[in-house]
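Only one structure is covered here, and it is reproduced in the block below.
With one protein chain withheld, the remaining protein chains of the complex are depicted in position.
Should a chain be cited, it is by its letter among A, B and C, assigned in written order, with residues numbered from 1 in that chain.
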Amino acid sequence: MGSLFSEVFLGALLFGAVAAAVPLLLAGLGEQISEKSGILNIGIEGMMIAGAYFGFLVAYSSGSLWLGFLGGALAGGIVASVMAILCVRLGLNQIVIGIGLTLGLEGLTALLHHVQFSRTYPRLPAADVLAIPLLSDIPVLGPALFRHHLIVYLAVALVFVMIYVYRRTQLGLNLQAAGDKPAALDVAGVDVVRTRTVAVLSTGALAGIGGAYLANIGAGIFVPFITNGAGFLGIVLAMLARGRPVWVLLGALLFGISLSLTTALQVAGINIPTDVIQMIPFLAVMIMLVAFGRRSSLPAALGIPYERGAR
Amino acid sequence: MESTTTPAGTVTDPIQAMIHRLLLTLGPILIALIIAGLILIAIGVNPLEYYGYVIKRGLLSPTGVQQTLTRMAPMLFIAAGLIVAFRAGIWNLGVDGQFLLGAVASAASAPLLAAVMPSWLALIIAFSLATTVAMAWSLLPALLKAYHGVNEIITTLMMTFLGVSLANVMVKLVFLDPGTTVPQTRTLPVEDRMFRLFDTTISSGLLLGLVAIIAVHLMMTRTAFGLKLRVVGANPRAAVHSGLGVPSLTIAVFAISAALAGLAGAVDILGVQGNVRADWNPAYGLAVIPAVFLARLNGFASIGFVFLLSVLSIGGESAARRIGVPTTFTLVLIAIVLIVLAIAEYADHRYQNARRT
Amino acid sequence: MTATSHQAAAEPIVTLERITKAFPGVVANDNVDLQILPGEVHVLLGENGAGKSTLIGLLSGLQQPDSGSIQIDGTQRAINSPRHALSLGIGTVFQHAMLVPTLTVAENLLLGGPWWERPRKERLREKVDEISKSLGIAVDLDAYAHDLSLGEQQQVEILRALIRDSRVLILDESTSMLTPKGIEELGSLMRRLVNRGLAIIFITHKLNEAVSFGDRISVLKLGRKVGEIGPDRFKSLDKAELTTQIVEMMFGGQHSEDDAGFHKPNPLSTAEPPVLVLDGVTLESTSTAPGLNSVHLELHPGELLGIAGIDGNGQKQLADALSGQSRIESGSITLNGKRIETHSVGERRDAGLRYLTDDRLGEGTVSTFPVSLNFLLKQIGSPPYWRNQIERRADIDQHAEHLIQDYDVRTPSAHTPVGRLSGGNIQKVLLARELSDGAKVVIFNKPTYGLDLSNTVSTRQRIRDIAASGLGVLLISTDLEELLELCDRIAVMDAGTITGIVENGENARTEVGRLMVGLSQ
Partner (left out) sequence: TAADVNTIAILTPEEGTDYGWNQQGVDAAKAAGEAAGVEVIVAQGLGYGDVRPTLRELAEDGANLMIAHASGYNTAAPEIAKELNVPVAIVDTPSALTPGLIADYTLSGHAGAYLAGRMAAKMSRSNTLGIVVSGEPPSWNSQSAGFAQGVKAENPDAKVIYAVIGPAAYSDAAGGKRVTESVIAAGADIIFGQGNGSSFGMLQAVETSKAGDGGKVLFIDVIGDKTAIDKGNLLSSVVWNIEPVYSAMIADLKSDTFGTKSYAIGLADDSVKLLKTPQIPDDVWTDVMAMRDDIISGKITVEPVFEATAVRAMMSDVQE
C-alpha cells in the first residue's frame, strides 16, 4: 500500500488541493474587498454561480477559456451591479438582497441549464497548463504547484496585488475608510457610494471568475448548483482573514488540502466516513478561534448603509 | 435594524397601518409575478396558466392549503428564533445547523421512547432533547461572542457547516435504523406523531409555531427583558453604561434563538417527517432570514411572509409538474418576490419621509 | 441691524440668501441670510437646536437647502457634495469628530487624493511642517486617530482644512473640547489665519470666546437669524456692552453671565462623615488611555467637589471606575460606609450612585430609540413603568412628557429617536434621566459641554440645588470657569494622579491653573 503513495499520486493530491482552493481564494479575496468597504456581500454565491454558468457558456461557444473568464467576470459583475444599486446606492438590507440574489441565480442557472444543456451535457477539452520551467520538474511539488493554467498563478499573484492596494494606494485608504467611518471619507471629498460600488463590482467580477474556473477548469462542465456553497465559504474565509489577503490564501489552501486528504485516506483504504473528514477544516478553524479568540476586527460600518448627513 | 422597529406607542391608527402594510405587500408581489412571468414567457410557458396552478394548489384547493399550512410550522419556529437574535443584534446565521441537530436528536429519541411510554410523554421528552442539543450547539459561538467578542457571523456559519456534517455522521453511524439498508434513523410511527388538527392533514406543529412566534414578538416588544435585549443589540456600550449584564444577555439570546431552531427541527420530524435521512437538509434558514427582515423583525408580519413562502413552494411544485417547468423555477420566483418586496419597502420609506417634512 | 447696514470693503466669499431647511418635525433653518467675508471671524451663536450645525451642513455639501440660494464669489452654486465644497475652498471642522479611527493621522490627512495614486506621504510632511511652524500646531503624523484625545483630533481636522488651502474655514464648537490654554491658542490661530485673508465661521456657546475672538456676530434662534453685529460696532463696544447686547438678542436679556460670579464656599460640616471615599484607587493605563494611580478623595454630603484637568488625564477613567463600568486593580471605594468597588453598575446605582456621562451618543443613549425610552434606560423593568416585567406605555409616555417639560428638551415628540436631537438637547435628556429621582452621590462628566448659555445656567443651578439638598456632587469638567463658579473644593488631575486639591476662593484660579499646567502650588 506504500506503493500507492507514488510521487504521481501525491502530486495529484496536492494538485487537487490547489485546484479546489482556487475558487475559494478568488471568492474570499473578492468578498474581502466588499467587507473592507463596509458591505457584507452575502450574494457572492449567486455571483459565483452566475459566473460559472455564463463563463461556461462563453468558453464553450467561443472555444476560448479566456473569453470564458471574461464572461464569468461580466456575469458576476452584472449580478453585483444589482447589489450595488440596491444595497449601496439605495441602502436596502444587504442580507435580504444577498440571499435573494443567491437563491434566484441558483434557480435561474439551473433553469437555463435545463433548457440548453440537459440533453447534450457539453464538456470542454482539457485546459492547457503552463508548466513553469525548472520548478515544474521538482518531484511531487513540481506537478502539484507549477503545472496549472495561467489563471491559477494570476489568482495567487492577486493576493499580493491586494496587499499592495490595501497598504500602499489611495484606493486602499478609501476602501478602509468607507468601511470604518464612511462619514469621514465623505467629508474628505471621496464619494462613499462610488467607492463601495467599485468594491462590490470587484467582488462580483472576482466571484464570477472563481465560478468560471470551477465550471471550465475545475469540472470542465456546468451542472446545476455546481458552486455547492463555495461562495459562503468565501465569506467565512474573508471574515477570518480580518482584512489580510494572505490569510485568505492560507484558509483556501487549508480547505483544499482537507478535501484532498479525504481522497488520500480513502485511497489508503482507511475506513472513515467522508462526513467526518469534511469536518476537519471547520474544527481546525473553530479551535483556532477558541485558542486565539481575539476581538474580531471587522469594519465598524460593516452592513450599515451610508446616508449622507443622516442623524 | 432597530430603527425600523416602531417605538413604544405609534401615532398612526393601527387599522389604517395594517391596510397600508397589506397593500405594500400585495402590490410588490404582483409586480414580482409579472417579472417572473416574463422569464416564463421566455422559456415558452404561459405565466397565467402557471400562476393559476400555483394559487390553485398553494392557496385554494383544500388539501393544498393544508400542505401549505403544515409546511409553515418549522419555518415559523425558525423565524421566531431569528427575530430574537436579530433584534438583539446577534447575527445567528447558524440556524440550519441548529435545526438539523434538533431534528436528529428528536428523531433518534422519539421512536425508542414511544415504544416504552405514552407517545405524548415521548414527544415532550424528544422536544426537550432537541432544544437542549440545539442550545448546546450554540454555546461555543455564544461564549466566544460574550467573552471574546468574536464575531458571531463567522462562528455560527462555521458551526452550521460542522452541524450539517455531524448530523450526517450521527444518522449514518450512530442512530442508524437497523431495519433498513437506507441510511436513516428509526421512524416514529404515524400514530405516535403530533396529532393533526381536526380531520385535516395539518400538523398541530402549526399552532405551536404560531404560539412561539407571537410569544417572541410580545417578549421583544412588550417586556423589560425584550427591551434589554434590544438595547444590547442597538448599542452595547449604552447597555454597559446602563448596568445591563451584556455577556449573560448575549448568551441568553443565543440560547433562545438556537432553542427555537431546534424546536423547528423537532416539529418537522415529530409532526411530519417521522425520521431523518442521511444528507437531508431543507435549509429553511436561507429562505426565512430574508423573510423576517422584510417583516421588519415583526412577528405578525413574519407569519404573513412565511405563509407566502409556503404557498409559493407548495404551489410552485405543483405548477412546475403540471406545466413541465423545472421545479428550480420556484427558487427564481421566491427570489424575485423577496427583492421586489425589499425595493417596495424602501420606496414606501422614502415616500413617508418626504411626506413628514 | 442687518449685514447691509455697513458693507465691509472686501467682497463676500460666501453669500446665503433666504436659506430654508426643514427636517421631520422642525424647520432647522428658516429664511437665513448670511455673508461670509475674507479677513473676518464670523461668530455664529444660538441655542441648542437653533440650526447652526444644519447651516454648516448646507455649506459643506452634506445637505441641500429646501429653498434659497448660496453664492460663492458672487456666482450662484449648488454645493452638492462635500467634495464640491472642498473644491470651492470651504473647509469644515465638524461638531462631531470626523477622522477614521483605524487610520493614522497622515493617512487621514491624505484621504481624498486621486484613487489610483500612491499616497504622497513625503509631500504631506513638508506641507504639515510648514503649516505647523507658521501656525504653531503640533501633530504626530504617525499616531493612529483613535489614540488621540478629542482636542488633538480637532487640531488634526483644522490642519486638514488648512492643507486643502481652504478660503473659508468653519469651526463648529471646536473649543468645547479644548482647555482654557488650548482655547487661547485657537483664538490667536484664527486671528493669524484671517490676517492672511481667510474667512472663518466660528460656532460656540461661550460668549466670552465670541466677543474676544470674533469680528462679526450672527445669532440664530429657532432656525431664524435674529440679529447681526458688524465689525465696526463690534470694535466700538467694549466686551461687557457687547455681551449684554448679544444676550439681549439671544434671550431677550433674561440671563446674563454675571451670575457666574465668585462662589462663596458654604461652610462645610466636615463633622458629617464623608458619603464617598476613594482610597488608593488604581487602574492600569492602556495604550489608548491613562490609568489611575492610587487616587484618594473624600466627598462629604452637600459638598461640590470639582475635578479639574486637561482633557484626557484620567477623568474618564475615574468616572468609569466609580460608576463600575471598569473594575479597579486595587484600592477601595466606599459609599456611605459600604464598600462598593466590586459592585456592578446596577448595584452601585441602586446604592445611590449616579453617573452622567460625557459620551452622549456613544454610551449615554441609544440613538435609534425614542426619547421616552432613553429616559428610562437605567431603570428597565422597574415599576411603575414595568409591572411584573410588562411595559406600561401610558406611564412611560407620561413620564417622558413630564421630563421634556421640566428640562425643556427641544424635540418634535417623545417618540422621536433621540439621535435626531441636537447635541445640547441630547444632553438635557441625560440630565433629566440621572437627576429625575433620588440619589446620594452624583458624578457629572462635562455636564454643560455643548449646552447653550441658558441651558448652561439652568443646569448649573440644578447642580447647586442637588448639592444643597445634601447630596455629594463630583463635578468633572475641563471648563475652569465652571468649576470656580460651582465647587467648594477643586481637585486637579494630571496623568491619572490627583496633583492637588484647592479650596475654592480668591486665588483658587491661579492655584488650580498652576496645577493644571504641571506647576506645584
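FYI, a contact is a pair of C-beta atoms (placed from the backbone, for glycine too) under 8 Å apart; a residue touches a chain by one contact, two chains touch by 3 or more.
Everything quoted here is computed from the prediction, not taken from an experiment.
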(request) Quick one: jot down which shown chains the absent chain touches. (result) A, B
(message) Given that one chain is not shown, which residue among A:Gly218, A:Gly231, A:Pro245 or A:Gly303 touches it?
(response) A:Gly218
(request) Could you tell which one of A:Asn41, A:Gln94, A:Asn174 or A:Thr262 touches the chain left off the display? (result) A:Thr262
(request) Taking the full complex into account, find the residue in B:Gln67, B:Ser138, B:Thr155 or B:Thr221 that is in contact with the omitted chain. (result) B:Gln67
(request) List the residues of subunit B that touch the chain left out of this view. (result) 57, 61, 63-64, 67, 71, 165, 168, 172-173, 179-184, 187, 190, 201, 272-275, 277, 279-282, 314, 317-318, 320-321, 326-328
(message) Just checking the interface: what residues of subunit A touch the absent partner chain?
(response) 1, 4, 6, 8-9, 11-13, 15-16, 19-20, 23, 114, 118-121, 123-126, 214-215, 218-226, 228, 259-260, 262-264, 266-267, 269-271, 273-275, 278
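Everything that follows uses one rule, which is that only the chains that are shown with their structure count from here on.
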(request) Could you give the separation in Å between the centres of subunit A and subunit B, each centre being the mean of its C-alpha atoms? (result) 28
(message) I'd like the Å distance between the centres of subunit B and subunit C, where a centre is the mean of that chain's Cα atoms.
(response) 47
(request) Hunt down the residues of subunit C that sit against at least two other chains at once, touch-wise. (result) 367
(request) Return the residues of subunit A touching two or more other chains; collapse runs of consecutive numbers into ranges. (result) none
(request) Would you tell me which residues of subunit C are touching subunit A in their complex? (result) 57, 60, 62-63, 81-83, 86-87, 92, 94, 98-103, 107-108, 110-119, 160, 367, 419-420
(request) Spell out the residues on subunit A that touch subunit C in their complex, using ranges where they run on. (result) 168-171, 173-174, 176-177, 180-181, 183-191, 195, 300, 308-309, 311
(request) Going by the contact rule at the top, pick out the subunit B residues touching subunit C in the complex. (result) 2-3, 7-11, 222-225, 227-228, 230-231, 234-235, 237-238, 240-245, 353, 356-357
